[in-house]
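Below: one structure, written as structure tokens.
Every protein chain of the complex appears in place save one, which is left out.
First chain written, first letter: the chains are A, B and C, and each begins at residue 1.
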Amino acid sequence: MLSYNALLEMFRQNSVGIPLITRKVVLYHTATKVAYIPPVTSLFAKIPILNLIVALLFWKPFFAVLFAPGLVCMLIALLPIIWFERKVTARVQWRYGPLEISRDIGGLIQPMADGMRYFFQEVITHREAHRPYFLQFPLLTFLPVLLPILVIPVGAIYAINTPYSIPAAIALISLIPMIIVAIGWASNSKYAYVGSLREAFMYFSYEIILIVAAMSMVILYGSANAIEIVREQSVVPGVILNPVAALVFFIAIIMATSRFPFEIPEADPEVVFGPFVEYTGIIFGLVMTIAYEKLYLLCLLFSILFLGGWNGPFIPPLGDLSPVLWLFLKTFALMMIFVFFRTFYGRYRLDQALKIGWSTLMGFAVVSLGISLGLGVINIAGWL
Amino acid sequence: MRDVNAENIEFLSSGAIAPVKKWGAKWSLWAVHLVTSCCGVELAHAYASGYDAERWGTLNFGMMRQTNLIIVEGTITKKMARALRITWEQMPDPKFVILIGACGIEGGLFWNSYHITRPWKIVPVDYFVPGCPPTPEGLISAIRALQKKIEKGEARTTVKFRETDLAELLGTEAGKERKPPKPPLKIAEKPEIKVEPKEVEWELGKQLVGKLKERIPYAEVFTTDVNRIYIKTDAKFYKKVAKALECEGFDHVKSINVIDVLHENKFIVECSVSSYSIKEFMPVIVTFAAEIDRCNPRIPSLIDVWLSADYQEREMHDFFGVWFEGNPNMGQKFLIAPEVETPLRKDFKLEEPSYVLEENK
Amino acid sequence: MAGVKKIKPPSPDFLETIKLHLDAFGVGLREAVKPSRMTVQYPRELRKRPKGFRGMLVFDISKCISCFQCAFVCPANAIHMKKAPNGKYYPCVDYAKCIFCHFCRDTCSKGAWKTTNFMDVAFKSVDEMLLTTEKLVNGPEIPEEEREDEYVVEYEIRGGKLVLKKETSPDRIVEVED
Partner (left out) sequence: MSEMKEYSLPVPVKPPAEIKSLELPVPPGLDEKATKGDEIVLFVGPQHGGSGHMRLIVRVHGDVIREVIPDPGFVHRGVEKLAENKLYVQNIPLVERPAIMDCVNFSLGYVRAIEQALDIEVPERARYIRTMLAEICRIGTHFYDAGILSVFLGHTTGFMWPFALRELTCEALMRVAGARITASYVVPGGVRRDVDNSTLNYIYEAMTYIQRKAKDFERIFVRNPVTIARLKDVAALSKKEAIKYGIVGPFLRACGVEYDVRAVEPYDAYDELTWDIVVADEGDSYSRFLVRVNEIQQSISIINQCIKTLKDMPQGNIVSADVAGKKKAKEGEEKKGLDTVNGAFFRLFGRLTLPAGEYTTLTEAARGTLLYTIVSDGKSNVPYRLRIVTPGWYYLKGFMESLKGCRLADLQAVYGSFGYFPPEADR
């Protein structure tokens, strides 16, 4: 039985260090007068229960899931990326995009207005739907979205440090399509049925190459632990070591997150948002963000595997948050590239996407595996 | 009918978080993709680069379940009316309707058509935009007006019209009484439907007419103009003529037409054919016509000669009730709503135009 | 004289396909960096209407001879004549039907019908759309508090480039033209 103090001590032992808020900050400094702001966390240090909550929040495993790279970072990335997507598309299309809602910041809060509108709209469950599942599955999506965070570390912040973090993350991410297929089944409508079939087919087309590309990097670095992998890339990032794997992984992400040109399961003119056709209101808001959440997760993985993860100049005041910042910036930049594809691509057909996945990309994936094996041999022989 | 418009506004402006609700609804008017007619062109322009209605937070979206605005783009036909109502009912509350285009409001050009409805009697409408089609500016100003309505809770027409007192302007003393003149429409009681031969300078036509006369001696063949040949035949030879023309190289149907001659109690069924495969015949249109009884209008179908006749025959069946024997789809409504019967017959009367404003209006 | 031009759809091989991918990406990127925007930010900016634009009608009652021709020619039957106190008939326009073809304006031999550069109205009810002679004489007026316009924009193409020529917007938006 853990005592209160032992629990508190356990949280404090393994807490996130951010000098900006856990150390004293010098505000005003002359030779005689020195003004400090006492650390914010120390305010609560003495108050029972509250100090436990604060300690829990800063406890690394909890912090990882809830703040970085978990839920909060995801939301911070999502709102601007949806706005950015609409803005950059509009820019390429010779127009402005969302603007008038807040002219000074270019309509940045437009996604929030849409969210508010969704929130207060009626939720319709149609007669044919499998009612309990129809409402449960959208909420269940948080499970496969947050589970991979457990094994994705950022610098020293991680929930579970495992030597199998990359395979585990990919395995957990691949739960998302199952939820989508289940959503399509629960909707019990023809278009939802066609849409979830498409989702299932797309899953087959990208999953193998995604795994092969990731594994080729694992072979190259000689470890499946994300922390090891990032350390290996301290000089040369993975994208230079094995560009083919990066390319394959990149395209697999497009397929996995149904971005253009592989936006096939939700194809609006063909199957009217496929699995999500019957959803209304805030539940639709939930299911529509699945693709963006998945994009965020896979971009995290891409940054870790190919872009040197959280490597970057250390910023002392941020402490443990400095790697978080670098990883977040890389991830966000990647997401911006992915959403840009909407501006100049249409969508492929399902059978074409399958063909691309199974022939061209599979070939590239095997080549990337070969490159990794070759580099690995050179590395072991000590020629590098 | 309950006032859904008022209920929507009431829902949005009630409760402690009313400002948030109103703000969300105001800046996120997503229009459902329900193209109903040709005003869709200007709707597309309003959302495209030229005007970019997306600036105002409105977006044209595919599916009814995720939207809160219907922009009715013009005509709602009797067939479309149910689709409009279903779409509206499937949309989650609170929802709004903007109606653009004269066709949707009072019918516009089609005010007395047999196939259109008044959409504002089917769904509750928030704003009406005139024009045929309205300009994209008109649509955007309706969206702006709707946003203001959500915010303030009351609808307001964007423009004011000041009334002038005519009595003051013109004086009340009655001058000479002006009687409304005779309306211009002049429709003959006993119309004369005839097609007469016309001699024209057209070498190919003379050859063709000669050839056809030889092939179908039972029919009357003559030219009516350059590139136009007319064949008068009988219903029992109708298909024979068609086969003969097919042998000559006429490979597709240009038009199948029925003329209703009410006072003579007959239908004239005409079929115009032309050719794509023979270059000289490309501009030539050969029309062959047969008269049939108006009470039991039956004529052989031509779909086994020219497949391109199929939909036109079904259309004529809808319009006139002519039964094309051999077409498998007879007896089924194709183009028009089930409740309309043979609208193009001359005894199917439309509402007459009026030129003087009635007092009750 | 018409000739014949035969075209052949492209069938790119692998390398060409990659080139085409990059080409499309290049155009997209160029526009993202330097967009050729052409949006008229209505209602902040108004689009300039050319002369003879077929907008809402204004009626000059002093010129009307009550000849009924405008009502007769109207294809939508939107013009009805209404008896005025002086015994003459004057037209009313039903904007619920009007298709803005301006056959009435071309018909009027006395020039009683005038056009404006304005037709962007949103009515809140169908009944309001019937403009009787009393309302037609004055034409539409935009309440000052509803106005959001700052500029009037005109499309102009100069040297192969589309320029949105901006002018400060006038005091009165609705301009009547003979």
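We adopt the following convention: contacts are C-beta pairs under 8 Å (C-beta built on N, C-alpha and C of every residue); 3 or more make two chains touch, one makes a residue touch a chain.
Note that the coordinates shown come from a computational prediction; the quantities given were computed from them, not determined experimentally.
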Interface partners of the hidden chain - shown chains only, full complex considered: A, B, C
Among B:32, B:145 or B:166, residue touching the chain not depicted: B:32
Residues belonging to chain C that touch the chain removed from view: 1-12, 17, 20-21, 23-24, 26-28, 31, 36, 38, 49-50, 52-54, 69-70, 72-76, 99-103, 106-111, 115, 155, 157, 160-162
Chain A residues that touch the omitted chain in the full complex: 89, 92-95, 190-191, 193-194, 260-261, 263-264, 267-270, 272, 342-352
Those residues of chain B which, in the complete complex, touch the missing chain: 32-38, 40-42, 44-45, 48-50, 62-64, 75, 77, 79-80, 83, 86-87, 103, 109-110, 112-116, 132-133, 135, 184-188, 191-196, 224-225, 227-228, 230, 251-255, 257, 259-260, 272, 276-277, 279, 282-283, 285, 287, 306-308, 310-312, 315, 319, 328-329, 332-338, 343-344, 348, 350, 352-353
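By our rule, only the chains that are shown with their structure count from here on.
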Chain pair bearing the highest count of C-beta contacts: B-C
Chain centre separation in whole Å, for chain C relative to chain A (CA means): 48
Where chain B and chain C are represented by their mean Cα positions, the distance between them in whole Å: 23
Numbers and ranges of chain A residues touching at least 2 other chains: 93-96
Contacts with 2+ other chains: residues of chain B: 49, 52, 55
Sites on chain B touched by chain C in the complex: 49-52, 55, 98, 102, 105-109, 111-112, 120, 126-132, 134-138, 140-142, 144-146, 155-167, 169-178, 180-181, 183-184, 353-357, 361
Sites on chain A touched by chain B in the complex: 86, 90, 93-101, 107, 110, 113-124, 268-269, 272-273, 277-281, 284
Chain B residues touching chain A - in the complex, by the definition given at the top: 12, 20-21, 23-28, 30, 48-49, 52, 54-57, 62-63, 65-66, 68, 90, 92-94
